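A protein chain is absent from this complex, but the other protein chains hold their places.
Coming up: chain A.
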Amino acid sequence: MDAIVHLRKQLVDYTASLFQEGFLDDQFNQLQQLQDESNPEFVVEVVTLFFEDAERLLNELATSLAQQSIDFKRVDAHVHQLKGSSSSIGAQRVHTVCIAFRNYCEQQNVEGCLKSLQLVKEEYSLVKNKLETLFKMEQQLLGAGGSVSM
């Protein structure tokens, strides 16, 4: 029993810290609300899809910005997609960087775009790490016989 209590506390505290540090926002809570017995893996599935999508977009962005003649409309379209999906899963810091990124696209500011790409890659990496840690903790709790529903 103690193991479950400890693991549960660890999970709760870690989740709280992600919100406090701005990695996640209320939209993540929305996702958790959508998870139930009929859909027990929903959050992991959506987040995994987000990871795949984000990585594809980041690659496309790197390619587009490496061109001799940059197609800013194309870059903007990709950033818009990333902005949308990051906000929909609650990845607040990624979303925030995307907003600035879009402004640079509008200004056709190459340096700004390159800087933003770097930032968004960093923020994405961070939130990916954090979420993977979160899911591992959930797995541990479930493995010990506990439940993750709050």
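Please note the rule applied: a residue touches a chain if its C-beta (ideal position, glycine included) is under 8 Å from a C-beta of that chain, and two chains touch if they have at least 3 such contacts; residues count from 1.
Keep in mind that, in the parts below, contacts and distances are computed from a predicted model.
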{"item": "Which of \"Golgin subfamily A member 7\", \"Two-component response regulator ARR22-like\", \"Replication protein A 32 kDa subunit A\" or \"WD repeat-containing protein 82\" matches, in UniProt, the chain that is not displayed", "value": "\"Two-component response regulator ARR22-like\""}
{"item": "Residue of A:Gln30, A:Asn59 or A:Gln108 in touch with the missing chain, whole complex considered", "value": "A:Gln30"}
{"item": "Touch criterion as defined above, residue of A:Ala16, A:Leu49, A:Ala62 or A:Val110 at the omitted chain", "value": "A:Leu49"}
{"item": "Missing-partner contacts on chain A, residue numbers", "value": "27, 30-31, 33-34, 36, 38-39, 42, 45-46, 49-50, 53, 77, 80-81, 83-85, 87-89"}
